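All protein chains but one are shown at their positions in the complex.
Here is chain A:
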């Protein structure tokens, strides 16, 4: 199912997300696009980002759409988040001998997360992200085909509310 290009993309993103590289490269690359909480604690932000991208994985959506809703948690609930990420790394090392973000397989990372999905840490991140990611107008049309507010355009009368041709049967 996975195409070569998305594997490459994955690999590149994977590299930017692994601890030391992420922390070191931030200052010179896209760091100015990162929210201020992420810039204050880039190492923590990078680990939180990896988690967020595994909860709602959309290959094509840029990191900043995950970071924007998630990183305020680093200020509002820092202890919960830091402890949760540490716990996740402990579990990852026990199961795979490496930190969570260093596990290359998305399937294996998801398996680890299923173990903690009922906990407060995970649900806090997930509940934040399910609104913060999908309620962002910038991602609607390009990645999901959702068009958002329509009244100011006169609704969809004459604009495709009944244009479907069922020609696949």
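In the analysis below, contacts are C-beta pairs under 8 Å (C-beta built on N, C-alpha and C of every residue); 3 or more make two chains touch, one makes a residue touch a chain; residues count from 1.
Everything below uses one rule, namely that contacts and distances are computed from a predicted model.
Q: Hey, which one's the missing chain according to UniProt: "RNA polymerase subunit sigma-24", "GMC family oxidoreductase", "Putative DNA modification/repair radical SAM protein" or "Urea ABC transporter substrate-binding protein"?
A: "GMC family oxidoreductase"
Q: Identify the residues of chain A touching the omitted chain, counting contacts across the whole complex.
A: Where chain A meets the chain not shown: residues 54-58, 106-107, 110, 113-114, 117-118, 122-123, 126, 130-131, 133-135, 140, 143-151, 154-157, 159-164, 166-169.
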